[in-house]
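Excerpt of the complex: some chains, original placement.
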Amino acid sequence: MFIKNCWYVAGWASEVGADDFIARTFIGVPVVMWRDSGGRPVAFEDRCCHRGAPLSMGRREGDFLRCMYHGLKFDRDGACVEIPAQDRIPDSVRVNTFPIVERHKWLWIWMGEADKADPALIPDTPWLSSPDWRHLEGYTHYDTNYLLIADNLLDLAHLPYVHPNTLGGPAAYAESPAQIEALDNGVRVTRWAMNIDAPPFVQKVKHYDGKVDRWNKYDFVLPGVFLMDSGMAPTGTGAAEGKRDNAAEFRGCQALTPETENSTHYFFCHPHNFAIDQPEVTASIHQSVVVAFEEDRRMITAQSRSLDLRPDFNMIPIRADRALGLFRSLVKKTVDGETVAISAAPRKNIAMTEAL
Amino acid sequence: MFIKNCWYVAGWASEVGADDFIARTFIGVPVVMWRDSGGRPVAFEDRCCHRGAPLSMGRREGDFLRCMYHGLKFDRDGACVEIPAQDRIPDSVRVNTFPIVERHKWLWIWMGEADKADPALIPDTPWLSSPDWRHLEGYTHYDTNYLLIADNLLDLAHLPYVHPNTLGGPAAYAESPAQIEALDNGVRVTRWAMNIDAPPFVQKVKHYDGKVDRWNKYDFVLPGVFLMDSGMAPTGTGAAEGKRDNAAEFRGCQALTPETENSTHYFFCHPHNFAIDQPEVTASIHQSVVVAFEEDRRMITAQSRSLDLRPDFNMIPIRADRALGLFRSLVKKTVDGETVAISAAPRKNIAMTEAL
């Protein structure tokens, strides 16, 4: 089951060019994203209301989309405006649309009740469009449920084991205690590892003579957005007291968007605020993250297959699981709440294109 | 659910050579087709009655087929005539057979009650073996239910949208009203598009100076056979009144045979009666049809996937859907009628090879 009344990252804004139709499935619903003549994003259910043909195989005609099976034409609000060989067009001939908003290089989509789609609820990611930060745009696809990936992000103690040559560093990192706080819409995790070696991905782009103090402080919020202040500075320079001279700082932005119960879109980037005039530094950091996320994907995909083989398997919790336990409870509570609300409400179509 | 008491096209006669075993599944039942020593086609269930091994992995021995797992030998009526190391052969040791008839280059098979298999019920396709017509033999395979393909054939208004560069022509074609007649065993559709451009596939093989009057008149009959008189002639030469001087005439013959609930065999050809001494004309017409049918297949396969994703999707009918609505009703009524009859009748094996 998925949360519906929330903003999901639907893609990088750069993925949907002026004449593109991008077909992508969110929480089990196929969607086609395109832009009107003014460049504003539009999201339709990717299924013509007539015979179910994919609208992503259609043709853009100005602010309209024409289905290329039998020629029905729709405006950006989903209303049909033309049926070949038929004069009268009933109001019922319309396709479902979803609110979609472009914000700081990401497209955000609302799959639930359109009248609740308040753009003020979109998590803030100013670093993606700030001139003081640099990043490359990342995407990967998982053939697993999104919660297994959320688990992974909520316990960074896996870093030394899964990522010894990229994000990881020494086992001492996993031994450092993490501080866990429950938020209204997620979990905040703070971990300081003092006086350790810098991880390999930083050693490639920044020279530290000795040990560093390393912090990872992140909010993981519904439906599955990871926003992290992380970095490191030479040990003894007071990073833990807020001094960040000679620090290497990052703002990890990651978003899990369920595709189906068994697959997930994963959008990510890792902005940094040093050496921003050196593209090779940005490229090196991005590449380290890409390699590390492949390490995660390999492990989590194998874990998922293992769990599928034994539905009666009971995980045995350890202390490091506290954050992911909190988040899983929050997801369950939210889904249950929506299920109650939806079963009480009359069913209706979603016909609003954009909540902005 | 499938109609059982009807003739399905099982293949092109040319596919089953003297020593061939052709394994093909019809309405969920695997069948092996072969020829006896006199060249007469034989159809067995492709499953030895002993341990279920495919008989298509067997060996022809004169008028007999031997299973090559444990050596049982069967005559053309399905009766076992030899069991290694065993003298007595019980009557129960026999394989199911199906009536099969070769007619005008097509093999027709009857999957239902053998005693109802009247060859007089086979739809007539004389153009396939007439010296006055030319065609090439076509086949394609769909990973969809056959009814989605029937829908497509029953509304040729899709031509300008799906086939703009092959069979299609201008949008005006779709705007021309189709006349729909219910037949006892199908639907008749007649459409005249007056004073329009000839479609691309005809422009390649026949020169017309100006506009043409184009007709498509076809019967689509149970279980899924499409027989079309189509063509075009210069506008103003009286084609609509029956004059076909300087016409380009075709007799489209197409047959949908369900393989399973989710896959379909599609046999087709497009005989023409002009330039029959020019093989390059026949090849060009055939190639245009092949390309066009790939366009259909791409669209219908995508439509099928889209429908599978949302079982609760309700198609919204438009005026152009009338013919396909009639046909779907007829299929349903026929299947329901057979289901009632079958549940009332005692179960028996089908043991007759050929109804001729």
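For reference, chains read A and B in written order, and residue numbers begin at 1 within each chain.
What we mean here is this: contacts are C-beta pairs under 8 Å (C-beta built on N, C-alpha and C of every residue); 3 or more make two chains touch, one makes a residue touch a chain.
Every value quoted in this text rests on a predicted model; they were computed, and no experiment measured them.
**Q** In total, how many chains does the complex have, if 2 are shown?
**A** The number of copies making up the whole complex is 3.
By our rule, only the chains that are shown with their structure count from here on.
**Q** Where the centres are mean C-alpha positions, what is the separation of chain A from chain B, in Å?
**A** Roughly 48 Å, centre to centre.
**Q** Which residues of chain B touch chain A in their complex?
**A** 151, 155, 157-158, 160-162, 171, 174-177, 298-299, 302-303, 306-307, 309-310, 313, 315-321
**Q** Using the touch definition up top, name the residues of chain A that touch chain B in the complex.
**A** Of all residues in chain A, those touching chain B are 25, 28, 30, 46-47, 49-54, 57, 66-72, 83-86, 90, 92-93.
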